[in-house]
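The complex is shown incomplete by one protein chain, all other protein chains being positioned as in the whole.
Chain naming follows the written order as A and B, and within any one chain the residues start at number 1.
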Amino acid sequence: MSLDRHLSDSRDHALAFEQQINLTVLGLGAAVRHIVIAVYARGHVLLEGAVGVGKTTLLRAVAQGLGGDFQRIEGTIDLMPADLLYYTYLANDGRPAVEPGPLLKHGDTLATFFFNEINRARPQVHALLLRAMAERSIHAFNRDYALPHIQVFADRNRVEKEETFELPAAAKDRFMMEINITMPSDNASLEQLMFNPRFHDTDALIAEIAPGTRYYELNSLAHTLQQQIQASPKLRDYALTLWKASHQPQHYGVQLSDVDMSQLMLAGASPRGMSYLIRAAKVSAWLAQRDYLLPEDIQAVFAVCMSHRLFLNPMYAYRKDQLLPELMNGILQQVAAP
Amino acid sequence: MLRRLRHPLLWGALALSLSATLYQAAALYRVQHDNDLISQLTAGQAVDIGPIVTGPPELRLARAYYFKQKHRYDEALSTLSLIVGLGDPQFQALVRYNLGNLYLEQAVTASHEQHINTAAPLAGLAKQAYRQSLALDSSNWDAKYNLEVAMRLLPEMDVLIQAEDSNKNQKTQLWTTVPGFPRGLP
Partner (left out) sequence: MRILFVLFLFVLGCSSSVDEPIRYFKVETPRPFGYVNGDEISQRILFETRPGISLERASLPGKGPLNRWLNLNDIRVSQADDQHYQIDLRYQIFYAPLEVKALTLPSFELQLNQGEQRLSQTVPAWTFTLSPLRELVVRQTEQGEYMRPDSLPPLLNTRPALYGLLASVLIALALAVALAWQYGYLAFNGRRRLFKKALRTVSGISKSDMATGLQALHHCLNTLNGQPLFVHQLADFYQRHPHYQSLHAQWLWFFNYSNRFYFSPGMTVVSGDIQQLKTLCQLARSIERGSR
């Protein structure tokens, strides 16, 4: 009973948190919902979107709402793994000094870590980051530093291709979601963003959010939540079918224009991907005040959890931006739930 | 609204068209049957009078044809007199031609037997019937020919003016008209 109570209280907090973020960044309701789901499912997020649409503001708002420390780093070609761990400088007394770098300096209170333009950084940096993401710990100064609450948000620059290092498939797979952040499309929001002075000063805007202190509860809450939300046999069937359909869409009646479906897929979703999918779906069910999963929960997070995990045959890869959403949609529409 | 009415309407129309089908089938059967009767009469076989009384005038024409074949002139005449003035002009022309033939045949027979007093009025009646027939349908060559036969049998002189043709007193005319003044037979 108290467990249910705990879950429902936390849900109220989560919904209030979502609402506050929506007041801070306008017109990004769907992306905000996905980020909230990722936060409560403890998954790392790959962000995608044009310049200046509010990614940083969004993440700062998240960090502010959750509490804990926020750290941001820019990916550059000369960034080295060590730069994340420490930096050296000449102290006032003229002697060289060593200080913990961005990852370490907050200790275990680091909750939100934003890696901007991750594809500008070298693979060595990726490797370090991936370990931090997977194990939530870092080896430095001859000891392990635990980062129990870290959640990584990484942004991929899609505009420039020069001097970038595409994330390897294994790296991408460690992210729970890839969230596309687009400009709000309704005129009212656009006008607000342009003329309302409230949105001009980001620092003041972020300060409006009541600072939260719940980040340290998230891990245990996520654990409870995953235990409590039930998946019926029928739903397991459904999820399984979706998984298989992501490998062989042609067997499930998915048909895209101008595509030989048997040649389309290079690789479908990984087991880790599917487990992430179900974790996210459970959070979605929890936010919808249910203690069991529905197909619509899975559908709600299917695209964001899957699109960066499906690999198309190179001959179709250049049409990826068009084909992937269609494929995702096609799978969802062709697989019947009951 | 219309959608809800569609089913009753369809069913109603179906019932209506089915009954129309039945009616038409019955009508077709009746016509075929009447045609059978006509063929029998034409072939010289006697048939029951019942269906002829209620049937169309064509049946009586066929019956009259049958009587004439059997030389039962009086019965033929009374049968024909029932249908003079019925049907379309084409049919009426036909009836009058057969009526003319009925008179003419008797007139020819009578004149053959030198019964001139019998022959003359009959020939006159025949001429009148042929003229009426030709007025209705001037393309009947048989009527033209037989009218000439009748005219030769009973030549017309200028004093002889044909009685005015009128449909109203035809039936009485059939029996009573004695046209003009016969000027001798061959």
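Throughout what follows, a residue touches a chain if its C-beta (ideal position, glycine included) is under 8 Å from a C-beta of that chain, and two chains touch if they have at least 3 such contacts.
Source: prediction; values computed, not measured.
*Asks:* From the list A:Val125, A:Ile138 or A:Leu293, pick the residue that touches the absent chain.
*Replies:* In the full complex, the listed residue that touches the missing chain is A:Leu293.
*Asks:* I need the residue numbers on chain A that touch the omitted chain, in ascending order.
*Replies:* Interface residues of chain A facing the absent chain: 230-232, 234-235, 253, 290, 292-296, 299, 333-338.
*Asks:* Over the whole complex, note the residues of chain B touching the chain we left out.
*Replies:* 3-4, 6-7, 10-11, 13-14, 17-18, 20-21, 23-25, 27-28, 30-32, 34-35, 38-39, 41-42, 56, 58, 61-62, 65, 68, 91, 94, 97-98, 101, 104-105, 108-109, 111-112, 130-131, 134-135, 138, 140, 142-149, 151-153, 155-158, 160-162, 164
The rule we apply is simple: only the chains that are shown with their structure count from here on.
*Asks:* Go ahead and note the Å separation of the Cα centroids belonging to chain A and chain B.
*Replies:* 104
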